[in-house]
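Here is the structure we will look at.
Of the protein chains in this complex, one is absent; all others appear in place.
Right after this comes chain A.
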Amino acid sequence: MNKVLVIGASYGGLEALKVIIPKFPKDISLAIIVVLHIGENNNDSFIAYLNSISKLQVKEAEEKENIKSGFVYFAPPNYHILIESGGIISLSTEAKVHHSRPSIDVLFESAAWCYKNKLIGIILTGLNQDGAEGLKQVKKYGGISIVEDPERAIASIMPLSAIYACKPDYILTIEDIAKQILKLL
């Protein structure tokens, strides 16, 4: 089974993703699923932009679609995203978690159940605590945990919360994150 990467990002997250996503080569055996907190706005413009600067295909995740390597899936605004065993997307409108829908915790938890040690989880910049519990689950189920270096992040609260919650395997700058992931594949 190919590896899967889940990314959680909040305040400042788009800036970080603009650095990380374009670093991945075209034929990579990795699927990427992202929760970025953007409020109720729609995703279309930044998805189009990321697509234009990346070698991978960037798109909004669709209800019950199959997850495929070489794609980057973004959670739609106002829906949680969960992963079904067999690698299928499910959406949910359940209550917000950490004032967030989509929530990073919800994605990471279900991805951990499904991909276990084939999963890599990354927590990037942000101003809330969403993702800390999720990253803990990634670790618990045998996956690899990475957190953006809080000293260099645009907002340090989210990386710090994740570090306190789970002692991640790697703490890295944005520039080093993609390099490390390519080594892990």
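Please note the rule applied: a residue touches a chain if its C-beta (ideal position, glycine included) is under 8 Å from a C-beta of that chain, and two chains touch if they have at least 3 such contacts; residues count from 1.
Rule of thumb we're sticking to: contacts and distances are computed from a predicted model.
Trainee: Look at the options "Carbohydrate ABC transporter membrane protein 2, CUT1 family", "Cytochrome c oxidase subunit 3", "Protein-glutamate O-methyltransferase CheR" or "NitT/TauT family transport system permease protein" and return the one that UniProt uses as the protein name of the missing chain.
Mentor: "Protein-glutamate O-methyltransferase CheR"
Trainee: Looking beyond the chains shown, say which of A:N2, A:N51, A:S69 or A:S92 touches the absent one.
Mentor: Of these options, the touching residue for the absent chain is A:S92.
Trainee: Touching the absent chain: which residues on chain A qualify?
Mentor: Answer for chain A: residues 62-64, 76, 79, 82-85, 88, 90-95, 106, 109-110, 113-114, 116, 140-141 touch the chain left out.
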